[in-house]
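Missing here: one protein chain of the complex. Every other protein chain is in place.
A and B are the chain letters, set down in written order, and residue numbers restart from 1 in every chain.
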Amino acid sequence: MAIGAMLGDILRSLFKRPVTELYPFQRKPVPDTLRGKLVYDPTKCSGCQLCIKDCPADAIELVVVDKVAKKFVMRYHEDRCTFCAQCVQSCRFSCLNMSNEQWELAQLKREPFEVLYGRDEDVQFLLERAARAETGDVECGA
Amino acid sequence: MNLPLPSIILLLFFPGGLFLLASGLVYEWADRKLVARFQNRIGPRWFQPLADVFKLLSKEEIVPSGAIRGLFHGLPIIALASALTAALYVPLAGFNASYSFKGDLIVVFYLLSALTICIGLAGANNISRFSLIGATRTLTQIFSYEAPFLLALLGPAIATGSWNISEINAYAQENIWMILAQPIGFIVALIGLMGKLELPPFDAPEAETEIVAGALTEYSGRGLALFRIGKDVELVIGLTLISAFYLGGLANPLDFLWKTAILLLVTAGLQSLFARLRIDQTVGMWWRVGALLGLLQLLAIILGRQISPLF
Partner (left out) sequence: MPTQEQNQKFIVPIGPQHPALKEPGHFEFTVDGEIVTGASVRLGYVHRGIEKGTEDRTWTQNVYLLERICGICSHVHVTAYVVAVEQLAKVQVPPRAEAIRTIVAELERIHSHMLWLGVAAHEGGFDSLFMYSWRDRETVMDILETISGNRVHYSANILGGVKFDIDDQKRDFILKGLDFLEERTNHYMKVVTTDETFLGRTRDVGIMTKEQAIELGAVGPTARASGVTIDIRDSAPYSAYKTFPINVITDETGDLLARFVVRIKELLESYRLIREILDHMPEGELAVRVPRRIPAGETIHRVEAPRGELFYYVKSNGGDKPERIKVRTPSLCNWSSVINFAVGHKLADMPMILAGIDPCFSCNDRLIKIRRDNQSQVWTWEDLRLHGIEYYR
């Protein structure tokens, strides 16, 4: 029967540094496997859209710029994503992976959450088309 | 040490009044910081209690239905006033007490209890379940620790031969430290102080996980701020009393600082060491162990005074 069984702990803690991590000023190193923001490589994509079928949150859409030449642009809704990595698993060509560097994803407005991935000329083409079109986007494969 | 200042300054600014309020906030910060360090975390920054007071003073005060308005607004003021009045008779900040008369030990003791009774009444004033249970527990706890605590404070009084706090202070400065002469009394006094201030493990009256906030559940805004400041002032006064009696008297401000700091360290350690005692366990412990130890100490002192002339 002891009175104060945690005496050793609390006395030692008086001479140790606190374990609290002062977050924005100190950041612990993240492991490689951290599931952060999704990153898409358009060069390997074949347009099969298995990733989109399996996404539980409707977070990705594929915009087909040119099907024969395999020009695709992926619209990624960062705010809907649950970071489950099912799309990474479903893709057979290793186009997708979850970044372990971009994981601080808070924003002040909603617009930065919609990310367009693709070759630069394809993304440029899409943005110009969206700016020109009066009747709204012409999309296939959403 | 004596402070030759006009009474109005003594009352309002130093060492009573504003200085006392400020030191209450500083001691609350030190207590929270020490408890946090014992638990291996960082704890609040130095201005946290001050920020709490400002935030509370700027919030709306809602009087719940079923409560008597006069009592609701008046009790926090009475509580803080009694705590501030008690400070006039203790050697605060190491200077001699501003006023002293024969028997002011009892008056100070009563004024500190008045604060706790005000909290209990404030809880009984509401019809909220949590306030009522908290009030019952507060008043029950008063009945349990008052007797041993007074007995423990009586020990140095008997040794001095007077009930005047300033005389006890002077006696303690000249003779051997009472913590060595009356160790049991010191332990009872320190634990009694923790019971009086409702610090863990004796915080059953305001047990957060059982009855939200006990007697003060319905208080917000100014009333809560005044109650909290009253409790902080009570902490300072309690620490001053015990260090004046048992740790060799308070001769100057430096003495005051380091002696109360040591006591605060020990108190913070005891706070983080134990689980919360249920209210029936508190009453049982105090009436069985506490009162017996107090009586034992008294008996030892009386016997000692009878025997020592023989040597």
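Here, contacts are C-beta pairs under 8 Å (C-beta built on N, C-alpha and C of every residue); 3 or more make two chains touch, one makes a residue touch a chain.
Remember, predicted model here, so these are calculated numbers, not experimental data.
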*Which listed residue (B:Ala97, B:Leu111, B:Leu273 or B:Ile301) would be found touching the missing chain in the intact complex?*
B:Leu273
*Which residues does subunit B use to touch the chain missing from this display?*
38-41, 129-130, 133, 136, 200-201, 203-204, 207-212, 272-281
*Provide the residue numbers of subunit A that touch the chain removed from this figure.*
1-6, 9-10, 19, 31, 33-35, 53-57, 82-86, 89-90, 98
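In the analysis below, only the chains that are shown with their structure count from here on.
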*Hey, which residues of subunit A end up touching subunit B in the complex?*
3-4, 6-7, 9-11, 13-14, 16, 18-20, 22
*Could you please specify the touching residues of subunit B with respect to subunit A in the complex?*
36-43, 269, 272-274
